[in-house]
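Just below is one structure, and these are the notes that go with it.
Note that one protein chain of the assembly has been removed; the remaining protein chains are unaltered in position.
Then we have subunit A:
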Amino acid sequence: MAVVKLDRIVKRYGGGGPTVVENVDLTVNDGEFMVLLGPSGCGKSTTLRMIAGLETISGGTLSIDGRVVNDVPAKDRDIAMVFQSYALYPHMSVAENLAFGLRRRSLPGAEIDRRVAQVADILGLAPLLARRPSALSGGQRQRVALGRAMVREPQVFLFDEPLSNLDAALRVNTRSEIIKQHHRLGSTMIYVTHDQVEAMTMGTRICVMNAGRVAQIGAPLDVYWQPANTFVARFLGSPPMNLMAASLAAESRRAASPALDAPLSRWTDAVLGSYDGRTVTLGVRAEDMMIDAAAMEGQPYGTVRGRTIAVEPLGAETLLLVELESGGEITARLPRHVVAAPEQKVELFFRADAAYLFDANSGNAIASHESGAAAIRAAVQRRTH
């Protein structure tokens, strides 16, 4: 069992310096693959380094497997870490790199050799054991870094943006390798990335962080379909979710602006009543925008009007950048056969159940009566239509 529990963890630099991590509550369950996701400077790497014991903890409690480890040195936490820069010892061979941590633990030579050979076999490093890191490619170095973590057989694996230095093809391969090893080992893994694709494809759960705080924790698709606030809504998804200001009318169950008119079918009368007459933020994902009203198939739908400012044909799809009549820009991800030109008036449509509502002041999502699995099912149905 290796449960990593962060209880109101704080990181503050110097006396009265900036607070880079603020009251982070997070429980990573045994065998879970938790992804810390967020933009640069959001505190995700600092959080990981605090778990590793490489940064002191300014406040809160960190426990691994029930033991409080706030003041336990990194070497005694039974964790292993894979770094973005690989951090291989340049003066040692691959075999020595793999064995370096084991030698410190005074394991018998035969056991060290067995573990090194086993990991080298699993990761295909056997032919490279005598080489120095400088004689390896980026992908090979990353496999050695992964092997160095695996050979230790730790309770918890930590990954700090391990794929960032790899090219696109290698990134996909190494991603698969890490997922495969997670399934094989069943260990607790905490993985830091700013790449939403890595987060969505690798994580059992993801923890989205913003400005040192946890913005949302959940299964990848839960977070995608049910973003807790506008930050998460825009951070997950490419292009980011379109956000538009609109005035809410509870009686007619509509949100409207000069460029927008949307029926609100997913919220109860009580919820809408509490926002009656107020400005809210309406969100629609780019992939839920349609250019053909016939695609709505009789379902209630909203409309948005504007002027095309750019057309980006990507081959598999076409991105349409639209400037709204009321100001602001939105993006529509349309089928590849759509032909459009800039500087044209355009009307886009979206199904009512594809709309999200957020409080205009706090940015928090206004909860609908659909939630969790139901929302995902509904959303998947929308996408398959």
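As a working rule, a residue touches a chain if its C-beta (ideal position, glycine included) is under 8 Å from a C-beta of that chain, and two chains touch if they have at least 3 such contacts; residues count from 1.
Note that contacts and distances are computed from a predicted model.
Asker: Going by UniProt, what is the name of the one chain that was not included in the view, given "NADH-quinone oxidoreductase subunit K", "Carbohydrate ABC transporter permease", "ABC-type sugar transport system, periplasmic component" or "3-isopropylmalate dehydratase small subunit"?
Answerer: "Carbohydrate ABC transporter permease"
Asker: Going by the contact rule already stated, which one of A:20, A:62 or A:79 would touch the omitted chain in the full complex?
Answerer: With A:20, A:62 or A:79 as choices, the missing chain is touched by A:79.
Asker: Among A:87, A:170 or A:367, which one is in touch with the chain left out?
Answerer: Only one listed residue reaches the unshown chain, and that is A:87.
Asker: Looking at the whole complex, which of A:67, A:104 or A:183 touches the chain that is not displayed?
Answerer: Answering carefully, the residue with contact to the hidden chain is A:104.
Asker: Could you please point out the subunit A residues that touch the chain left off the display?
Answerer: 49, 52-54, 73-75, 79-81, 83-91, 100-101, 104-105, 148, 152
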